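Below is a slice of the complex: some chains, not all, each in place.
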Amino acid sequence: MLEDLKEQVCQANLDLVKHGLVTLTWGNASGISEDRQHVVIKASGVAYDDMQPRHMVVVDLDGNVVEGQLRPSSDTPTHVLLYSNFKTIGGITHTHSRFATVFAQARLEIPCLGTTHADHFYGAIPVTRPLSEEEVTEAYEVNTGQVIVERFAELAPVAMPAVLVAGHAPFAWGPTVAKSVENAVALEAVAEMALGVRQLVAEPIPLESYVLDKHFLRKHGPDAYYGQTPEK
Amino acid sequence: MLEDLKEQVCQANLDLVKHGLVTLTWGNASGISEDRQHVVIKASGVAYDDMQPRHMVVVDLDGNVVEGQLRPSSDTPTHVLLYSNFKTIGGITHTHSRFATVFAQARLEIPCLGTTHADHFYGAIPVTRPLSEEEVTEAYEVNTGQVIVERFAELAPVAMPAVLVAGHAPFAWGPTVAKSVENAVALEAVAEMALGVRQLVAEPIPLESYVLDKHFLRKHGPDAYYGQTPEK
């Protein structure tokens, strides 16, 4: 079932390696079926060298395995919870990419300092609150999703397709699994640059809001004119 | 038309990837025809993996498409305006390369701290002023070119083949599109090194002006003696 989606999700996982976002097996990408009933996700702890679509696991929205011999990624409950709450997203990418994780560990949001950032993220990339001891002990991966959802109470996942989980690492998403990888790549780039800027100036100047509007909307708004086939 | 130039511009765009200056589709290179009537530029948002000369778009100096099925880079108005104002340049490269963009986001010029810099840039690499809200809203890409031209009121594009647009990213240029790529590569290297120097000393010593003269002129002056075929 969902052979197309398995191929897309497998390719997305391999692209994480190609883009240098993954060390060892620290990363996973998933996609949701069009009817939003099933999620395809990488198996847990599997090496990337020989990954095939058949190593993808199909789960339902409660995280139960529907198809596949392998155990799904240990982060599956987080993915599933995000799909349940963010109805507009079609794919999720989780990595421990170096610079985004630096900000997650520093528990600092990534300020919007330039147009590279504004092209992908409509404002500062948020960081969650730390999980409580109870949240960690009882249902850690589900609650990781919960603190993300909580952090997005007043944020739109479409306009802000990434988050940093405090003390952990980033999650990114998008309309498709391929787009979620793209946002994870962009996130890592803007994190690296923001760290560099902080080494030059203690209090960097945030990008002017009218430039943020311009850049985000020329790529993502109804009047987008970047690329060949603007997103709807 | 302009098949040779299309090949050169395509190759230049691919070289951006080879030199590690481009993430995703963030970058574009262009060249102007010998009669300075037409500009060949990369199509907007096209992936580099499979780029061919036929993906290049020909525009006139008003930015109108003259040949090509695809939409030209969204930065085309900036390129065209620079060609109109800088009569000595034959190629332009725009990237969001990491370290040059760090300085652009920090809104700091890159001081000349060594001979690597002096071999390519005759002094500190300038940064533009930020665009006003009106400039961004009305004709953003044209005005991006305008603030560059404004910044070069007292600078010669031949002696200073690069600029940082505040809060955005670098543009580099040269007598040919290939040379503009080379200058973009050099820019990224000197930006990375300048950041490193700033981590060691708060107030780095600028390169002595007589060393700057020596290095820039041995490569670019009438008595150049670097390389096999010195530029005129």
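Order of writing sets the labels: A and B. Residues in every chain begin at 1.
In this section, contacts are C-beta pairs under 8 Å (C-beta built on N, C-alpha and C of every residue); 3 or more make two chains touch, one makes a residue touch a chain.
Remember, predicted model here, so these are calculated numbers, not experimental data.
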{"item": "Oligomeric copy total, full assembly; chains in place: 2", "value": "4"}
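As a convention for this text, only the chains that are shown with their structure count from here on.
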{"item": "Rotation angle (°) superposing Cα atoms of subunit A on subunit B, nearest 5", "value": "90"}
{"item": "Residue ranges of subunit A touching subunit B (in the complex, touch as defined)", "value": "113-116, 119, 182, 185-186, 189, 192-194, 196-197, 199-201, 204-205, 207-208, 210-211, 214, 218, 225-228"}
{"item": "Sites on subunit B touched by subunit A in the complex", "value": "23-26, 43-46, 70-71, 74, 96, 98-99, 101-108, 130-131, 133, 136-137, 140, 167-169, 195, 198-199"}
